[in-house]
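One protein chain is absent from this view; the other protein chains keep their places.
Letters are used for the chains, namely A and B, taken in the order the chains are written, and counting of residues starts over at 1 for each.
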Amino acid sequence: MVVFEKPKSLTDVSMHYCPGCTHGIIHRLVAEVIDELGIEGKTIGIAPVGCSVLAYNYFRCDMIEAAHGRAPAVATGVKRSLPENIVFTYQGDGDLASIGTAETVHAAARNENITIIFINNAIYGMTGGQMAPTSLPGQVTQTSPYGRDVTQCGYPVKVCEMLSQLDGPEYLERVTVNNVKNIRNAKRAIKKAFQNQVEGKGFSLVEVLSSCPTNWGMTPQKALEWIDEKMIPYYPLGVYKDRSANKEAKA
Amino acid sequence: MSTTQILIAGFGGQGILFAGKFLAYKGMLDGKNVSWLPSYGPEMRGGTASCSVILSDTAVGSPIVSNPDVLIAMNLPSLDRYEDSVVPGGTIYVDSTLIERKVRRTDVTVHYIPATRLASDNNTPTLANMIIVGKLLSVMQDFGTDSVNAALKKVVSARHADMLDINLGAMKLGAEN
Partner (left out) sequence: MADKVLMKGNEAIAEAAILAGCRHYFGYPITPQTEIAAYMAKRMPKIGGTFLQAESEIAAINMVYGVSSTGKRVMTSSSSPGISLKGEGISYIAGADLPALIVNVQRGGPGLGGIQPSQSDYFQATKGGAHGDFHMIVLAPSSVQEMADLTVKGFDLADAYRTPVMILADGTMGQMMEPVSLDYTPKAPVEKPWATTGTQMQREHNIVNSLFLAPDELEDMNMKRFQRYAAIEKNETLYEEYRMEDADICIVAFGIAARVSKNAINEARARGIRAGMIRPITLWPFPTAPISAATQHVHSFISVELSMGQMIEDVRLAVEGRAPVTLCNRTGGMIPSPEQVLQAIQTAAENGGAK
């Protein structure tokens, strides 16, 4: 009896992620959700530019590689062309919250019926550890060697809080994957974000606070602790918007 | 084998482009090669508007009319700007309600039509353009053809079908003046 196996909607290609990186966990959660909802055959994923640029090799569904930051626009095109299919993007913080801010905000404002998995690890990983739009005040990176100076570089972008001000989006939640309990909770949120699309509810984004041991310069274990100690206080976990739930509560 | 190059100019809102479109459609229905080219951009909105119309027995080359055979000037700035560009022997139609001065050129034929006043007296204040067009067609002995009605139907939207007779009336008024 197999008690633990690879989700069917992941390919057999070995992932390139660094040891201790949480991308692998999140890929797995997305794949488990796709399996459980039985939607692999009609799902089209959009990979970003960033560490998860090669995600198109890992998911077994049809995949499209987008230009940096443009995944929500590409997803909009795909979903408008194939409204019966399931379309998701998988994007990092530089992709979604810096170069692609406009695409993110307007896809949310239009309430595009798509699912976005947003990986916030407070750093540019692929290019070797530069300051991200979500790097914390004081955080040391290659391009903020003396710590992020908010008088020079401004403050981090809180994506869920920002998007929650829009009338458009259906569902916004911030989760993390730094322990078993949080991983289970993250999977629940990701499943809801896909289920919303299946039900035609609209724009659903799950922000996942993630670790980058390599570029943070920490052991994997220390990096997971850093999420608790530093990231969650700045980026509180929780539901930022859930329109259907609010409607039901009012009813 | 002939080509007529027409330049219509005036304020935005005087129906400059509409008049040009009518003439182009009529030309097309008469079997001619035609082109219609408007001025465009911010100047369209409230400023001066102009359009070039070419009617030809042969293929139309450049759609830009820089030396018109026919100039319709619906305001003073248009007459000031384009009077000298009319070809010798050409024709200028002047809305004499809005343009007090006379045409200075002596080598062109000029028709002064108090189009804006006629339009106003006729309770169709927006149709000074078609009054001058009526005059133009009568001078060119081109009124009364089937293509006049057919072209009007093309340029007046179906939603404003009541405007067909009103436009025709304005053109007749121009033809009689």
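Convention: a contact is a pair of C-beta atoms (placed from the backbone, for glycine too) under 8 Å apart; a residue touches a chain by one contact, two chains touch by 3 or more.
As the structure is a prediction and not an experimental result, all values here were calculated from the model.
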Of A:Cys18, A:Leu37 or A:Val53, the residue in touch with the unshown chain: A:Val53
Among B:Gly13, B:Pro63, B:Pro125 or B:Gly144, residue touching the chain not depicted: B:Pro63
Touching residues (missing chain, whole complex) on subunit B: 21, 24-25, 28, 33-38, 40-41, 59-64, 66, 154
Absent-chain interface as seen on subunit A, which is shown: 11, 40-44, 46, 53-54, 56-57, 59-67, 70, 73-82, 85, 102-103, 105-106
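Please note the rule applied: only the chains that are shown with their structure count from here on.
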Length of the line joining the C-alpha centres of subunit A and subunit B, rounded to whole Å: 62
